[in-house]
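Notes follow the structure.
A single protein chain has been omitted; all remaining protein chains appear in their positions.
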Amino acid sequence: MGIVLGDNRYGKAETRLVRVTRRDGHHELRDLNVSIALSGDFEAVHLRGDNASVLPTDSQKNTVYALAAEAPVGEVEEFALRLARHFVATSGPVRRAVARVEEFGWARISVAGAPHPHAFRRDGSERRVAVVTCEAGVAWVVSGLDDLVVLKTTGSEFHGFARDRYTTLEETRDRILATAVTARWLHRAPEANWAESFAESRRALLETFAGHHSLSLQQTLYEMGRALLEGRPEVAEVRLTMPNRHHFAVDLAPFGLANDGEVFFAADRPYGLIEGTVRRDDAPAAPAWVWEV
Amino acid sequence: MGIVLGDNRYGKAETRLVRVTRRDGHHELRDLNVSIALSGDFEAVHLRGDNASVLPTDSQKNTVYALAAEAPVGEVEEFALRLARHFVATSGPVRRAVARVEEFGWARISVAGAPHPHAFRRDGSERRVAVVTCEAGVAWVVSGLDDLVVLKTTGSEFHGFARDRYTTLEETRDRILATAVTARWLHRAPEANWAESFAESRRALLETFAGHHSLSLQQTLYEMGRALLEGRPEVAEVRLTMPNRHHFAVDLAPFGLANDGEVFFAADRPYGLIEGTVRRDDAPAAPAWVWEV
Amino acid sequence: MGIVLGDNRYGKAETRLVRVTRRDGHHELRDLNVSIALSGDFEAVHLRGDNASVLPTDSQKNTVYALAAEAPVGEVEEFALRLARHFVATSGPVRRAVARVEEFGWARISVAGAPHPHAFRRDGSERRVAVVTCEAGVAWVVSGLDDLVVLKTTGSEFHGFARDRYTTLEETRDRILATAVTARWLHRAPEANWAESFAESRRALLETFAGHHSLSLQQTLYEMGRALLEGRPEVAEVRLTMPNRHHFAVDLAPFGLANDGEVFFAADRPYGLIEGTVRRDDAPAAPAWVWEV
Partner (left out) sequence: MGIVLGDNRYGKAETRLVRVTRRDGHHELRDLNVSIALSGDFEAVHLRGDNASVLPTDSQKNTVYALAAEAPVGEVEEFALRLARHFVATSGPVRRAVARVEEFGWARISVAGAPHPHAFRRDGSERRVAVVTCEAGVAWVVSGLDDLVVLKTTGSEFHGFARDRYTTLEETRDRILATAVTARWLHRAPEANWAESFAESRRALLETFAGHHSLSLQQTLYEMGRALLEGRPEVAEVRLTMPNRHHFAVDLAPFGLANDGEVFFAADRPYGLIEGTVRRDDAPAAPAWVWEV
């Protein structure tokens, strides 16, 4: 019986890059968090501490900054593609490179009704994300978003569920439904109109959450994924993680007050956690590790 | 030499209240985090464990929900006033009550271009805050906001500073200026048009940050406070806390690249921390504890 | 082309359970965070909102508390096994159940040199973790720990690495090595002396980190995994995630001071991230989803 090295990867995580583009006093601002993970022929370093094949993570950080300087970063998918392809192309031992680019949103500050040319405010806690995996001659692009927090005050029911000896939950025909969506979707090919694709995918998720009458969060999740796929032919598969952020109606009867769905306690823990995949039946299966982000 | 009880207070912190108002299918949503702190004649409980004067924090939580049910919460200042006055009026031992109401922003989800009547998304990480301190017959109202993150890509210099033997910083005529504003302002009286007052105060802070050419973050802070006071006669004093979130230009020379203010590293720690007060010279001094929030 | 449901699961996450066992005034304390995830025949709820097969996550929460009441929780692996097996055995549509049990450590407060019978203090931020996956007639047990933060002030080198046009890092023969270990190891069978197995596995990780002279963090990771496998025949495979928490020697030359490895800046971001697997070559491969935790 021997002991061997299994799957492994390494890289620089969370390089914080702010890229400004200046055009005649009008500035564009991009605020990114970039992580790289490389895998390949790295047995020597693990088994013997031989670093000859190891490009330092410090160099990877430098590469993020240098590539951002050499050309505009473009959409997050484009920058992730450039980075991942760079490492596969230039580092011999690297068989696979993953580049994860997270973007923080900023809006221009409005001054006297007009957007300011170089002053901004952070716009929300939601982040747009792209994760690109490259091997020689092939690339998979996953787009997505983190922490899109949504809530509907009605249009959500939950009843007819299974009951066992530990079930005490009452059925409801009207409840608050709230979640923080983490979404990832895999593109059929590593090229697309990334800006439009993201904007429309996000719109499909949001509008479906709002418009769909929900009988369970699972159903809502499926409908959101389906709407995205139906609207975006370039997308092969959608993965959604949606915690059920429970809002409990407060019992006001002890105080002689009614509560007709108006006063709620927003609970922290525990929470339901719903995870699901919606995909095309003719889409070729992507390797499992494409989703390892 | 004896040992005695000094300043003390107690209360329920972070009661999470979501209040829905339903009008013919059109819903309003308010998402609040409410904290209460009571002080007064509480020596018996500290010294002897005699709880006779102690209204449980659980009752305070119930009060938050009951008062939210009995009437619309209104602006955060109004709800904080109702709560703080309630405890002073109804609990004998309470000499002073502080109510802190923090509000999370939500925007309606747009569906086919129209705002949805009952579906919302979280709008930013910024929070509006009101802190009301009441004693018998008197109330102080502090309004404010937390975590207003702003950044300007130019219009900021820093030079001509003092130098000592540990100074290595180079002067700059053009830098990124970024901060997360925590602002509090004290009203002259416990009544105002709270909605307008907040919106215009926030606008003054934002527009001044954007428009002011900065020679130091201290100067920017002062100008922001001054603009707020000049625009809002109902405000007596402004306190601002502004961390200097450093963005360092990356040295790209080793890679044969220039960096004309385009590629930056956003640092986490350490950071400068600038705190300052701007006030009217004829405003009566508020008790120090009004600001203990 | 059709759209179909892919992989999915649901459950109650982060049920916070504190279990006290009282024996003649001597109390035992267990502080757990329990998450359940169920998968199986759940197409109806996703596609049609038919909840008939859905055991509410609220019932799962109740089950955590009820099973903790019916018998002592035992080691985290035992409690996770009981929970996961329960859901597979009692819920028809459930084909697979995952129970994740995280434990917070507490130590008895020492009073006059003796451990107190019922008063405790939290002991560290490190958490012990067990993740059990069950299907009918089969169970996989993964043990592990989160956030074991370690640092060595010497005994770590990094040189001889690959260089490209973006490499500026200098070689070092002596550096601080610091990381926060996340470790998971898969047992060959769902039975073991869990307490001893965990204690000895943790000891192997710690002692190897301390005693191994490191030429790279990858080498240290491999040695830690190997030591665990060599000491614990019941373990088939080890997965380690180890961020490289950089400590940079401060350049004190501008102040006329030397820095012989004594004064360091502890950086937050970016950080290296090293992930690796060490396994027995004769161990049967576990399904990939056993590690989806």
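Labels for the chains are A, B and C, by order of writing; each one numbers its residues from 1.
Quick note on the criterion: contacts are C-beta pairs under 8 Å (C-beta built on N, C-alpha and C of every residue); 3 or more make two chains touch, one makes a residue touch a chain.
On a predicted model such as this, the values are computed, not experimentally measured, just so you know.
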{"item": "Residue touching the undisplayed chain, where the options are B:V20, B:V88 or B:L229", "value": "B:L229"}
{"item": "Selected from B:G74, B:G211, B:P243 or B:G261 as touching the chain missing from the view", "value": "B:P243"}
{"item": "Subunit A, residues in touch with the chain not shown (by the definition above)", "value": "165-166, 168, 254-255, 268-269"}
{"item": "Hidden partner chain, residues of subunit C it touches", "value": "16-22, 27, 29, 31, 62, 65-66, 68-70, 106, 109-112, 116, 118-126, 148-155, 176, 206-207, 209-211, 247, 250, 252, 254-255, 257-268"}
{"item": "Residues belonging to subunit B that touch the chain removed from view", "value": "1-16, 35, 37, 42, 45-59, 61-63, 66, 90-91, 93, 158-164, 166-169, 214-216, 218-219, 221-222, 225-226, 229-230, 237, 239, 243-244, 269-282, 288"}
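The rule we apply is simple: only the chains that are shown with their structure count from here on.
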{"item": "Arrangement of touching chains [line / ring / star / complete / other]", "value": "complete"}
{"item": "Inter-chain centre distance, subunit A versus subunit B - centres from mean C-alpha coordinates, in Å", "value": "30"}
{"item": "Mean-CA-position distance for subunit C and subunit B (Å)", "value": "38"}
{"item": "Centre distance in Å when subunit A and subunit C are each reduced to the mean of their C-alpha atoms", "value": "23"}
{"item": "In subunit A, residues with contacts to at least two other chains", "value": "16, 62, 66"}
